[in-house]
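Showing just some of the chains, left in place.
Going by the order they are written in, the chains are A and B; count residues from 1 in each one.
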Amino acid sequence: MTNASTNMRLKLPIVCFILQIILIILFGVLVQYDHEVDAKEWHKHNHSDYDNDFYYRYPSFQDVHVMIFVGFGFLMTFLQRYGFSSVGFNFLIAAFAIQWATLMQGFFHGMHGGKIHIGVESMINADFCTGSVLISFGAVLGKTSPIQLLVMALFEVILFAVNEFILLSVLGAKDAGGSMTIHTFGAYFGLIVARVLYRPTLDKSKHRNSSVYHSDLFAMIGTIYLWMFWPSFNSAVTAHGDDQHRTALNTYYSLAACTLATYGMSALTAHDGKLDMVHIQNAALAGGVAAGTAGEMMLTPFGSMIVGFLAGIISVLGFKFLSPILEEKLKIQDTCGVHNLHGMPGILGAIVGAVTAAVASSDTYGEGMTDVFPDVANGDVDASFQGVRQAISLAVTLGMALLGGLLVGFIMKLPVFGAPPDTLCYEDSIYWEVPGAEEGHEDQLTTVVSPETEKLNG
Amino acid sequence: MTNASTNMRLKLPIVCFILQIILIILFGVLVQYDHEVDAKEWHKHNHSDYDNDFYYRYPSFQDVHVMIFVGFGFLMTFLQRYGFSSVGFNFLIAAFAIQWATLMQGFFHGMHGGKIHIGVESMINADFCTGSVLISFGAVLGKTSPIQLLVMALFEVILFAVNEFILLSVLGAKDAGGSMTIHTFGAYFGLIVARVLYRPTLDKSKHRNSSVYHSDLFAMIGTIYLWMFWPSFNSAVTAHGDDQHRTALNTYYSLAACTLATYGMSALTAHDGKLDMVHIQNAALAGGVAAGTAGEMMLTPFGSMIVGFLAGIISVLGFKFLSPILEEKLKIQDTCGVHNLHGMPGILGAIVGAVTAAVASSDTYGEGMTDVFPDVANGDVDASFQGVRQAISLAVTLGMALLGGLLVGFIMKLPVFGAPPDTLCYEDSIYWEVPGAEEGHEDQLTTVVSPETEKLNG
């Protein structure tokens, strides 16, 4: 009866079609190719085709794209009965968010003569914004309908774009890899949404809130892709030349150090010394998050490795000790532990960025200062004030995420959006046609999920 | 007894070795490095090593390569007992086809002084041609022996090269992403082959012609990789500069719009509003197919999104309503639904390409017209006639595919090629050593497949 609201037969098509048609209309009215994409504009100028920015951004874009669709999508397949939704809803909301983010980010910093100009750099930025939404998705994984997720994406993209505009354009902060704009924002936004959507009797679905052997292997596909391509993520939109090169290298070493810390901490915090897949799948990535702001700076490999090492330790400790507290005391049921992978490491990354900015000197950066800290190079501000800007940016991000998440969480709570009942969380079959698990076992599986499923179908 | 023909002990080695030895001899006689690959030729000229086309094509090549081997391979693993064959036969026929396509395509448009010159661009084109063969493979998946597939590849590559030559060189059509040359050709060729190979009692294997939970997740690996890298596919061989940039961007937005349409339509066409993995795995990709011809043109993001949106709708409707008709009325058993993913969206893409070409103006393209429509830029033809050429190209492609598929289908039907019996379609164990499904269940599984297997082994 109440479950009728989870039937997506009309709701999902209506929402998808309305959103897509609005997007198409807005693109028709507002969006143009930028001068590197437009046939006429590009050929107006005298340059080699090899100078097109496509060749210096697109490989990074594709790596980021893999992180968004394979990385995030498969990382969340660890749940035993939620693989279709993890990959599939990830796919849906990302496909929506990249379009919507193009408009929102373009509105705030891509307008030229009343038109939004797009190209490979705006594609990367749209993917970045989408990453933030997917982080929030991780906090509510298994407890939301696809419509709730689209609603979340709709509002979160707007708030992301506003926050990004304040940080990068108003405050003049640097955050190429998005420790603040992407990770901190996405994590705390999602955590507050999870708080608002708190389910006191969620343990009715507890038996499904765990992995099985092969689901953990699918999740490792996500983990490894995120890990490998994080250097591309952090360096995708920095200035060209040494900046991209340095950011990729710093991230590479931060992640490597983080991985050893993660394995050590995972064994140390287990009563029998056995490694925990949850830690390996998530905490080993914290080094990429924590290098998101300072990665483009002269952090040095030495500094990068320290940052990664700390991020790994913090992240495992978070999974072990903080997540249970969040759930019991603060009533935040953080399915994927985004607080440990994106929240705390994001804050760590913001702080490292602020400190690294504050100690920047022309002695270290030389002429390269112009790319990394243009305002410092111009003499508009001194380095320590750049550090202050970075710190303020962290505070603004936390504030935006918390308030935004609160607001959007309440919107998402509207019954019409079709959230699953407490008895059918972490369960694909409520929104998907689900086949059996292995040949010869179909009956058995159907039995496992059937009592509620039948009611739904009835 | 009849089943003895499916024993590959001698047949497969003979076919593989003969084909490979012929390829080696033909390469020895006919093939040379082009001037960007040859040590002597490259160093004869005065240019920077950074100007080598390798740097401006190879990243796209690798993305295409991933689509061919991982994308197509894993997309077809959705069947519960056909994962080895899906990935494994895909691997085999692709490895053959890329070599054979190098020769055939080189023969038609890469000859220099009696030699075929090869480099990164010919590698991409060979992968493209292979993609067409793999599309046809999708139509007959589960019902053919590896030798039949090699025979199909042998002939299809020749016909692909002829058709491509007629379209691009004789008719002067544009089709960078292959809506016509790759998708329409591969789909209708495969569908006619499937018609010729029609099996009236295929329902003896019906219980295996479906997915299980984890096989659908493996298939999603294929889907997501195809989706992510389609912008690289469509832009891989366009002119450099704005053209590659624009094609990638158009495809990106076409796919995003297609995905929302797919999710909406999938829920709408299900009686209980539940999403169907078959739609998500396939129809969400139709936006890439449909942007294959017009992607390099000034389609605008607005136009791209409309095309993708329509492609998604058409594709889901095809799966829901047209595929059953094809099977029952036309006796075409299209295992992967290639008509819905490649056939109809390919035709849509060809039509969109013809219309977009017909309305091209120097007002829109400026000097960039030379890259996109050289004959129009030269004044040899006007834009509307370029549109006519595109439309004729579609007709030629359909004709070539239908006649070619008919011919090749009858060749493939020869009993000596070892097609599986109707009782053992969609089943790995006829051509592969197959282990159990999960530890502790080996006995059970063996029982499931053993009756026929034992006869075969006996």
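Note that in this section contacts are C-beta pairs under 8 Å (C-beta built on N, C-alpha and C of every residue); 3 or more make two chains touch, one makes a residue touch a chain.
All values derive from a computational prediction rather than experimental measurement.
Undergrad: Total subunits of the complete complex, with 2 given?
TA: 3
We adopt the following convention: only the chains that are shown with their structure count from here on.
Undergrad: Quote the value, from 0 to 180 degrees and to the nearest 5, of the angle by which the CA atoms of subunit A must be rotated to coincide with those of subunit B.
TA: The C-alpha superposition of subunit A onto subunit B needs 120 degrees.
Undergrad: Quick one: report the Å distance separating subunit A from subunit B, using the average Cα coordinate of each chain.
TA: Once rounded, the distance between the two centres reads 33 Å.
Undergrad: Quick one: in the complex, what on subunit A touches subunit B?
TA: Those in contact with subunit B are residues 7-17, 19-20, 23-24, 27-28, 31-33, 36-44, 49-50, 52-55, 58-59, 62, 65-66, 69-70, 73-74, 77, 83-84, 87-88, 91-92, 95-96, 98-99, 118-120, 123, 146, 214, 218, 221, 429, 431-440, 442, 445, 456-457.
Undergrad: Would you tell me which residues of subunit B are touching subunit A in their complex?
TA: 51, 55-56, 59, 63, 80-81, 208, 210-214, 216-217, 220-221, 224-225, 227-229, 232, 239-246, 248-249, 252-253, 255-257, 259-261, 263-265, 267-268, 270-277, 280, 284, 298, 300-302, 305-306, 309, 364-369, 371-372, 437-438, 441, 444-445, 448
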